[in-house]
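Some notes on the structure that comes next.
The other protein chains are all here in position, but one chain of the complex has been omitted.
First chain written, first letter: the chains are A, B, C, D and E, and each begins at residue 1.
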């Protein structure tokens, strides 16, 4: 049985963690190539979206390289938000090369791509109870060192090298101007 | 006494319910024609705004046709949101034909149109305790069949025909990608 | 043989002229209902787009009423421009109710709707050499009274009532601030 | 020791209160000129942002004139929001003249300007526990007259002259259309 | 006879030249205060709009200071473009304090403000044949030194200090990437 040509995975990757890595590896066992769309690409420097699209690309790229995944197997594409949910599928489809199947467990993503006629398959999570970007950001804010073990080593090093942990703590601090 | 020429009613109609229908009927007893501006027209596929502007137009149009309201008496115009509240009146006024009076009980709408020099009259609600779009959406999400009795028959049939109830339940499901 | 349910006609209607009226009449002989999308709805007060969407709706509505075309047969929907051509089809489809066939001779409109899987049929023009919105705007600018014969009587009267001819001449005047 | 040429203060000033006035006076003791950037300039007529940028400029201008601060010492510039935090610094820098130092206690503002290479100095607040725009807005909504003592006399008079207190109470009223 | 309180002048000031200065001086003889709205504020680094809004503010401010015009007599406000001409008046009015009369010879500006109910008065130009921003930009591009005599001394010095003449020549160079 031959693999479908290309799969699409959409995520925010704030930050890219070990669960995300397992999802990509799992998808690459099911399709020949994966397009990783980095959503909310225009967002950065906020509690929910601390890292720029470029920084998230760097995280993923370094990790996949370290995992010795062939760079010809994946494409990393930043995708900004649009106002209208139904425009969003066209927006994504415009920005990225042709794909054959969308991988998502997110109900909105599933319904939007389904209504637009795309095949959607579920993501098989690896230890979901363990890997959560929200929890990781909270641990960074709280100064709980354990966050470094929840992301690939390259991601932890990169975040520290750009002082991303300090940035996140700064934007999480209570706003004092009024 | 002659009627004012045209009234304007602004709403989101997510979905169009029996209370809305009574409001339109009541306004049509007070003015010759009504412009129904379908607000937040760019929104869809969310818990608060599940239906597209086109779908909401369809709901209203089918209902008013079934009620045998002369189609020359009303205009259904989608109006997207704008960022600035004070631009909003100009935006609405640009998109729709001339009107003589705005019908609204919404404080923001009232103050914005009043500050721009428009006459604003209150809406006379019919059984407000009964008809609430928020409640209807919640009933759809919860699978409480009673919602079908709160909207005109044409609306219930239309929502089911486009699987709008399934869509709303889907977007209401907890987001599981992180 | 039954008619297709709904046709879509997209135009700017700057202004609505007799050729446009014939196109609508012709389409209404081929489909049950027509959605007239008034494009570039955000544009007004320029040489190419002198009239607001609301004013264009008024022109069309008065003309079709005068022609005794049943108001339940048509929908007039303003559609603003979007930046990306490929998003445009989704944008239009979001704003208007379901339609079965697009009527257009405009190559870009034809290819965009075709690529998105919609049926496109050609418009049968009536005296195209005679009716051109560009020519009509030029005649208004030049003060050539003949323009009034090229648009429906209701349109000529409406344009004059809102001083639309003066507006067009004003915006066409050479800009003298630098 | 000569003063730095220009300082930048960014705030929303909803409304401009006595604490803001002290901050400006304090900064003017440290730099030759101050640029006051009026943020979220596109916002108005909401609970958090009741006043337009123009109204906020008027408040500040009248107060500083009354305080006999030389008008050549300050510039009042409205700055609209942008979607991307990192674009925001470029956006501000594009709209205003050159400045040498940013005054802010707001963590996001501090980190964004710092990452872009600007010097940031803290604001020395005057009776912060007393002067809070959020509290003042709440007092206006609740009809607690004491708010007038928390803003400069010129601001209180101006707000009342434009019926800004009524506007704020109106937009704070529960939305009754659904 | 007392002067009207505030006049509004809208221009792009690319760059601010001696003709503009005379216009401001002339308006200040007719009203107590002038709001100078710096239009197309988001534009810069192009042949028609080489300077940022901030740079244009600097030009005007330095010139008016040098002319010993009291800084309390004028306000310099950057105003970005909006897509819709009819929204533009609301956009301007939102960003700036109240004004009583608009000064303009530009037909579009005149008709937009007039339609919105504002008083518009003509600008009395001083040697229009001499002072043209378009000509000045062309002279800068062509390296014709005479441009320095057409703008106030402070403007010439400022442009040179920011290498604005080099920038304009650079953006005017034929684009060689394809």
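Operating definition for what follows: contacts are C-beta pairs under 8 Å (C-beta built on N, C-alpha and C of every residue); 3 or more make two chains touch, one makes a residue touch a chain.
As the structure is a prediction and not an experimental result, all values here were calculated from the model.
Counted over the whole complex, the shown chains touched by the missing one are A, C, D, E. Summary of contacts with the chain left out: across A:14, A:44 or A:63, the touching residue is A:44. Taking the complete complex into account, A:93 is the one of A:28, A:93 or A:111 that touches the chain left out. Across D:8, D:89, D:109 or D:156, the single residue that touches the chain missing here is D:89. Contacts to the hidden chain, counted on subunit D, fall at residues 82, 84, 86-87, 89-91, 93-94.
Even with one chain removed from view, subunit E keeps its contact list with that chain: residues 42-46, 52, 167, 170-173, 175-178. Mapped onto subunit A, contacts with the missing chain fall at residues 41-42, 44, 52-55, 57-58, 61, 65, 70-72, 75-78, 80, 93-98.
In this text, only the chains that are shown with their structure count from here on.
Centroids built from CA atoms put subunit E at 26 Å from subunit D. Put simply, the C-alpha centre of subunit A and that of subunit C have 44 angstrom between them. Chain contacts: subunit B has residues 42, 44, 52, 84, 86-87, 93-94 touching two or more partner chains. Contacts between chains form some other arrangement here, matching none of path, ring, star or all-to-all.
Checking each pair of chains for touch leaves A-B, A-C, A-D, B-C, B-D, B-E, C-E, D-E.
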